[in-house]
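Only one protein chain is missing from this complex, and each of the others stays in its spot.
Right, chain A next:
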Amino acid sequence: MTIALEMKQITKEFPGVKALDEVTFKVSKGEVHALCGENGAGKSTLMKVLSGLYPEGTYEGEILVDGEKKAFTNIRDAEEAGIAIIYQELAMVRGMTVAENLFLGNEPQKLGVIQWDYVYSETEKWLAQVGLEGIRPDQITGELGIGQQQLIEIAKALSKNANILILDEPTAALTEKEVEILLNILREFKKRGVTCIYISHKLNEVFDIADSITILRDGQTVATHDTADIDEDKVISLMVGRELTERFPRVEANPGDVVLSVKNYSVKDPDQAGKYLIDDVSFEVKKGEILGISGLMGAGRTELVMSLFGTYAGLTSGEVEIDGEKVKIKNTEHAIKKGLALVSEDRKKYGLVLGMSIQNNITLPSLKWISPYGVISENEEIKHSKLYHQSLRIKAPSVESIVGNLSGGNQQKVVLGKWLMTEPKVLIVDEPTRGIDVGAKFEIYNIMNELIKKGVAIIMISSELPEVLGISHRVLVLNEGKLTGEFDYKDATQEKIMVAATGGK
């Protein structure tokens, strides 16, 4: 088979971090080549080097495309060589229309005038290619779901007629149905001879789609294998550097008193009068248990927990009791004081101040406790954040590292640390393992298990059914804002949950 792409001895250093250390990476023409590795292993960095984001001269080593040596000074250069990338973080202008985003920087024009009719017809064509027939080209991008935006991003990359398509964790925020659509598109493209580099922490997808796998660890290439010659466990042990016998380390619940009880709870839709995001939901959580919440995207899971956390003040009705005491949460400050903590699903938007250091992010909601008379005790701050830096194994040179420079998975750990520090009674985690590698996932489950042993109640929203089934003790299922199922984990199965999630039909 011919080699489409070769990266030789790539070394890339950031101040204090050697992100890539003489990495070699070879991809054959027309294959789907998966790139696996722990959080911070250097996957995204390698792809940024390849796509011209880190220009020639800021790294060492060689890039060969079709055997020809290339030196990219910007993204345009790489695109001209047929390389298109979809970054881990969405890069859409939320206020622009779908069509505008699709052709951003590439607007077809005559004498400087954009050819809108052409743009719209082309957009429709590309949207259809990624299974988004229902979306109009003039819809505002920000109003669409994350999954749909991701597919638009893919359509955009496709529209550049790339020979080599790089997808950095494209499915982290997608529903299973959307994942299926995406994988089918990739198969379609493979038939046409497009080469794909596919980064994902979801190994089942990797084995589903990829022809070969390269594994990175700590900025070095560990191995490259054909998918046929290797299995998931082997990949994991190569990634993590040790055997991982168990994926979901459940501990038995030892449920105590009810901490949080919600009765006849409804949330009005702020955008549409008369509609409800959450409709008459009742449930309770006990100390020392993990309550899983399952459902399809858009079922209202995130809205449910965000409103409990005080972000929909004035729109909620029904009763909420914490520790047997009736409360009406006014705002997030109040919610935190009452012992709630929320690890949101969108860490960039709701979780982190990217320009701040790890320590400043971790202590942000807890500043009160380390600041006598409103003056922050710097040493207390360092002490506490170091604790989470170590126990969560956040990969960063120090707690003073800027969060925006961390890899995606490590950013997620910072958010987790931030909320653990508030020592909540009820920890709500919304997609806690999104974008996190298997080893770190395992660690996060262990942390959750430690917490429930200490009597914390955990509410976990997850779109990954194996995770819900593997970790939680009870599972609630939501559908269109209504509670459509509640299972003990012993009775729950994927089928039962899916039936409830689609409305019991």
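We adopt the following convention: a residue touches a chain if its C-beta (ideal position, glycine included) is under 8 Å from a C-beta of that chain, and two chains touch if they have at least 3 such contacts; residues count from 1.
Following the convention adopted for this analysis, contacts and distances are computed from a predicted model.
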item	value
Options "Uptake hydrogenase cytochrome b subunit", "Lactate utilization protein C", "Fe-S cluster assembly protein SufD" or "Xylose transport system permease protein XylH": UniProt name of the undisplayed chain	"Xylose transport system permease protein XylH"
Residue of A:184, A:398, A:446 or A:494 in touch with the missing chain, whole complex considered	A:398
Sole residue of A:30, A:82, A:351 or A:481 that reaches the chain not shown, by the stated touch rule	A:351
Residue among A:25, A:309, A:388 or A:487 touching the omitted chain	A:309
Residues in chain A touching the chain absent from view	12-17, 54-55, 58, 218, 309, 311, 331-333, 335-337, 342, 344, 349-356, 360, 364-365, 367-368, 371, 374-376, 378-379, 382-383, 393, 395, 397-398, 400, 418
